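Some chains have been omitted; the remaining ones sit where they do in the full complex.
We call the chains A and B, going by the order they appear; numbering starts again at 1 in every chain.
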Amino acid sequence: MSGQNPGDSGWFRYGDPNDAESAATAITERTAEQPQNWPAEAVRAGFVEDEDEYYDALHDATVRATREAVQERETATEQQLQYTIAAMDDAERTANEIAERVVEWAGSLADSRSEGEGRAPDIPGGVDGARAVAAWTPETPAEERVVSLAERAVDLDAERAELRSFVESQAPAVAPNLAEMAGPVLAARLLSLAGGLESLAKKPAGTVQVLGAEDALFAHLRGRGSSPKHGVIFTHEHVRGTHPDNRGSAARALAGKLAIAARIDHYAGEFRQSVHDDLADRMATIRDREVGE
Amino acid sequence: MSTDLPPGIQRRRFDGRERLATRGEPVYGEPQDEEGWRAWDAGRSKLGAMLELELNLGFAGDDGVLYLGAASGTTVSHVADFAGPTYAVEFAPRPTRDLLAVADARPNLFPLLKDARAPETYAHVVEAGLEYVVQDVATRGQATVALRNRRFLAPDGRLVAAIKARSEDVLEDPDDVFSDVLDDLREGYAITDTRRLDRFHDDHLAVVAEPRADDGRS
């Protein structure tokens, strides 16, 4: 039953039905509580000559509005994924920095702690060490501070884990084939490095292969991660798990299929089993070479 | 012979099999005969399944339809083939991309990326007095969606809904779920027919209902 709500206006009152842009904006942004006989009203009010013209205008406006809304939602979702993985990296980095300070500081205090009959055990490095210190019952004001700081490191690490879960849940919605092939976290990194799905889909396989090489280089120099020749995809099991002699082939094969996956995601937006089967076949071929050698 | 099908829907032969069909641009690679009839796959479409199961839905051929949960446009493409103005609402951007392709070739199909739980976001677009609200939303609160969208129906209009048990509660017995949903629906609808669609779609219930006359507001 459509009630009379004097306040409600049809979309055409907000945008000129003949101006595609304002019509689309009215479709997307306006609201009304109760629908009315919009076709009749548009004719009566002189926005269109007859109902056929009304429906033509409505079709143009809704198609345009919906196309723009889809693009904006997908861009926003992609952007959210980039924020999420950037935040995950921030949380990991800061957790490690704070934990490093905690372990060093707590080490200077550990000897004075009353540990019962035995010597205090060594504090492990990194976040594990912070976890150990956070379990102390502080006996001095300095210990209160280092225990509190340790809790901050543990909280940051927990945040990292939550953000990782969120990346894992979001990535398939943004790029289902890429997320399946690279794993959600690597997929999100590739999207970030490329500056978005459209940009990644337009890159040749050779570029995909070395995306993130500078970051990987710095990580390698700091002692974390492998040789930077192959970019972030080098962390993928298909490359890491392959005999060093064949890593080049594996990286090229993977990069090639990732590039295709990105294109499928951008242009079709659907999961296609075929590209994953193709990659599995290529990897099997490369692995067979190892067995024979 | 089978029950009379609504205008615009026929049984036609494809690859030796008789199947439901409508006439319009192919959408998803379905077979199409020389006269332009394309097969309507009841295994992919809840509404198609209802028609295969000979539910009497009463389509007249130029009905105004609000379709909630249009997804990639598979089913709604057939609705637009045989109905009048067809408004298609879908929440997720990914399938809506495909829905846009379907709408490009159908001047009577109006796609909307909107939340079916928030009809105020499209009541300025979708006209009142529609003959049908067709609903296939895999979300929790399917009865609520139907109740909130009652406002678009003419007094003699109909709700045709495919209720998915697992969307309401993954663990409960489907019969209990359906029972609860029907109870909720009765707040604003009089149920005229229900049919399990399990032959084509596990744990789905088709519901046909009419808006209750009392309390015009939904």
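Convention: a residue touches a chain if its C-beta (ideal position, glycine included) is under 8 Å from a C-beta of that chain, and two chains touch if they have at least 3 such contacts.
The shown structure was predicted, so the numbers you read here are calculated from the model rather than taken from an experiment.
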Review point. How would the full complex read if you wrote each label with its copy number?
Key: A x2, B x2
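We adopt the following convention: only the chains that are shown with their structure count from here on.
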Review point. Between subunit A and subunit B, what is the separation of their C-alpha centroids in Å?
Key: 34
Revision key, fill the gap. Given the complex, residues on subunit B that touch subunit A span 85, 93-94, 96-100, 103-104, 107-113, 120-121, 123-129, 150-153, 155, 211, 216-218
Review point. For the complex, which residues does subunit A have touching subunit B?
Key: 1-3, 8-11, 14, 26-27, 30-39, 55-56, 58-59, 62-63, 65-67, 69-70, 73-74, 77, 173, 269-270
